[in-house]
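My questions will all concern the structure given below.
All protein chains but one are shown at their positions in the complex.
Letters A and B mark the chains in the order given here, with residues in each chain numbered from 1 onward.
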Amino acid sequence: MSALRRSDWLLLAITALFALTIAYGLTLDPIDASLRNSLRAPGLDFPFGTDHLGRDVLARIAHGFLRDVGLSLTIIALSFATGIAMGMLAAELAGAVDRALTFVMDLLTSLPQIVIALILAANLGGGELALILALSLTGWVQYARIARATVFSLRERGFVTSARLAGGSRLYVLRRHILPHLLPLLSGLVALQFGHNILNIAALGFLGIGVQPPAPEWGAMIAEARPYFSRAPWLAIVPGLYLFAMTMVALMLTRRSSFRQELTTADPQPGPATP
Amino acid sequence: MARVLFSSLVLALCLAAPGQAADRQSALRVAEIWEIATLDPTQDGTLMKEKAMVTETLVTGRPDFTLAPGLALSWRRNSDTLWTFTLRPGVKFHDGSPLTASAAAASLTAALQRSGAVRSYTKIAALAARDDQTLEITTSEPFPALPAALVYASAAIVSPASPRAPNGTIERPVGTGPFKVTAWQPAAQSFTVERFDGYWGERPSIPAITFRGIPDPTTRSLELQKGSVDFTADVPYGDLDTLAGKGFTVSRNVTARNYVLNFGSLKDTPFADIRVRKALSLAIDREEIAQYVLFGMGRPGIAPFPDSMDFADKSITAPKADLAAARKLLTEAGYAPGAGGIMTKEGKPLGFTLYTYAQRPGLMPIAGALQSQLRKLGVPVEIKVTTFAAIEKEMKPGDARLAALASAMYPHPDFYLRQVYHSKGAINAWGYANPKVDDALAVAITTRDETERKAAYDLVQRIAADEEPCLTIAHYGVNVVMRPGITDYAFNPIAHDYMLDPKMTLAR
Partner (left out) sequence: MAAYVAQRLALALATVLAATFLTYVLLRLVPGEPAQVILTRVFLQDQTAAVSQQDVAAIAGRFGLDAPLIVQYGRWLAGAVTGDLGTSIRTGRPVTLELGWRLSATGLIALLATLASLMLTFAAVALKRSFPSPMATRGFELLAVGSIALPSFFLGVVLIILFALRLDWLPVSGFESWAHVVLPVTVLALGQFGFNAILLDDAMTEALAAPHIATARAKGLDERAILFRHALPNAILPLIPYLALQFAFLIGGVVIVERLFAIPGLGAYLTDALDSHDGPAFLGAIGVVALAVALANLAADLALTRLDPRIRLKRGAA
């Protein structure tokens, strides 16, 4: 990537505006409310207006950003670690273990993430734990599929065979010779999953699962705003735009990275995130 | 998959068919606020009785919560447990058969079998038809509130010939009301009722009503604005002014339900101290909540019943919110501002998790408002939204719950006061015990003297407002919105959600 293209500049500008407003919003209190200020239109006092309890929408957007990103990264970390471990395990041990793990993966993708989240929420209450568990439980499968396929294809390659012949233990070979090949392959998927997680957290927030009020979260903010849509449309539009912008940036970055390679290299089934 | 495709095709053909367009011209189109899963009155009694006006009960309630004759013209208490109800003559079921005492007994017997609520509300032990017009009811214990309990919608009388599913569910109730069910499409969650010509009372002017279940308040409001629905209830509170501005008839009403904050336990928690409870109560600005959070959809109050009810003790008034007085009370109780201004006693901060649920539209905004108001007192509140059933399991003694409790499932003060304030009350899980309350309730249920009974119930209400074992925040409001051209509608607050009025007229 030599010079920035025009669309990159646009991306950069959006990101900068995004970052600036969030930074400013973080200095404000997202929960402090005066009911008498409720449903104020955007103006000088409140750049993005106030919600039905008189809370500053800008402050909630900014604090919601932190929460959404934090949750999304947690889910990615969990999925990533589990996925790589399971994928390599399946490929390395092969045979019955491989078949069993593949079955578990098939099983987990046979139900929509939202439905799994609903079931978990019924058990664990609608808190963040249910959300993280539900999204990680399904999230790791894609990493595992890619890891498994890569290990299978690398195993017969010269450098791996020679490392093994040289007496490297299985774990050593996996760690020193296969993992370094695997990580760059997965980086695109990480960016993609980041975008999906944000959307999924928002969608579950919309269904009332995940982040508990009054903690700000973008999807929950849009859901809370629906009853006031005709009177205070900014309540839904502002978080909607931010959600759109953030996912867009994450996905654009994915497009720039090596995502398209995995789609074609990761046999048997390419693993685009179940969105 | 082939089956999916096939049924899709079938459906596609159905969608293309013209439908009953002619029918719909003159029908009132109502957007019901719940999913319409069943027409069985023992399961969804209010839908059939109060909304669709298909079924009727032996006794009915007036808007001030006094009793009026329904399918029974009069009733008499023969002994502590034995009652005689004289049925209204000339009443016909929708299938043309007459209402007899044995039909009523059969209907109630089936309702008792199917509905735990009917059993626990009415306490009926036995039913007998003396003759065609005389029904004898025996209760399992002395129960002066029986006539009031028979107002409960699931105790409505349906013809024993009503079609039933193999498991006993009534598929289409054959009632006695001014409207009869003529079409029911469970797949589309909609049904139609038409005027019943053999009705004993005044003939309604509306020929037919169609109901469609639209559980989402925002969608209901949009449908109304679009003109595809004529009548609905419980639209988003923030939309009411907009709708009124567009010419819709908006009525804000108070119904028999209270927004109540109750603590997990009054034993060994800070809330055992009446000063703490009063301080919290004083820090809550009920007026502000009613005006800015509920948009007028609810009336501020600390008494168990709103003034509009006949049996309310109208001498109780809610004190104005007073943060300074609240602080003073907390100081007297031994609390002092600690780190971050949080009120603390012996190193323990005063704060709690407030559980609530999402089904009632006012609950989550009120919880948010309580959180911000109590924060000003130095009491941090954490909100947790879950389901009503789950709260009981999760809540710890030091936590609290915000709920919308029905204050009169039937129009009698005993229903709510006993459950909430009696030391053995069914929902008094927080362990409030006051011998004075228990004694007064015992007197009220046994005495035959109406003045003494009223005095006893008034005393309980005053103690409730005085000691505030649970904090009443506001009386529940429900809005009814109609398109222009619907007239002569009167809201009856005895409704559990909303009620239709057989006198309504409809101009196109």
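One rule holds for everything that comes next: a residue touches a chain if its C-beta (ideal position, glycine included) is under 8 Å from a C-beta of that chain, and two chains touch if they have at least 3 such contacts.
All values reported here derive from a predicted model rather than from experimental measurement.
Interface note for the absent chain: among A:Leu118, A:Ala163 or A:Ala215, the touching residue is A:Leu118. Annotation: of A:Asn37, A:Thr82, A:Thr109 or A:Ser187, A:Thr109 touches the absent chain (contact as defined above). Of the options A:Leu35, A:Ala59, A:Ala202 or A:Ala232, the residue whose C-beta touches the omitted chain is A:Ala202. For the chain missing from the display, the contacting residue among B:Tyr121, B:Phe248 or B:Tyr457 is B:Tyr121, taking the whole complex into account. If you put the missing chain back, the residues of subunit A touching it would be 7, 103, 106-107, 109-115, 118-120, 122-123, 195, 199, 202-203, 206-207, 219, 222-223, 226, 229, 236, 240, 243-245, 247-248, 251-252, 255, 260, 263-264, 269-270, 272, 274-275.
Touching the omitted chain from subunit B are residues 1, 3-5, 7-8, 10-12, 15-16, 19, 35, 37-38, 40, 43, 115-117, 119-121, 165, 167-169, 186-189, 212-216, 218-219, 222-223, 225-226, 228, 357, 359-360, 387-390, 392-394, 403-406, 409, 416, 419-420, 426-427.
In this text, only the chains that are shown with their structure count from here on.
The distance from the centre of subunit A to the centre of subunit B, each centre being the mean of the chain's C-alpha atoms, comes to 42 Å.
Note for the complex: subunit A touches subunit B at residues 31-36, 38-39, 52-54, 125-127, 208, 212-214, 224, 226-232. Residues 217-218, 221, 225, 236-239, 241-242, 285, 288-289, 292-293, 358, 361, 364-365, 367-369, 371-372, 375, 383-386, 390, 394 of subunit B are the ones touching subunit A in the complex.
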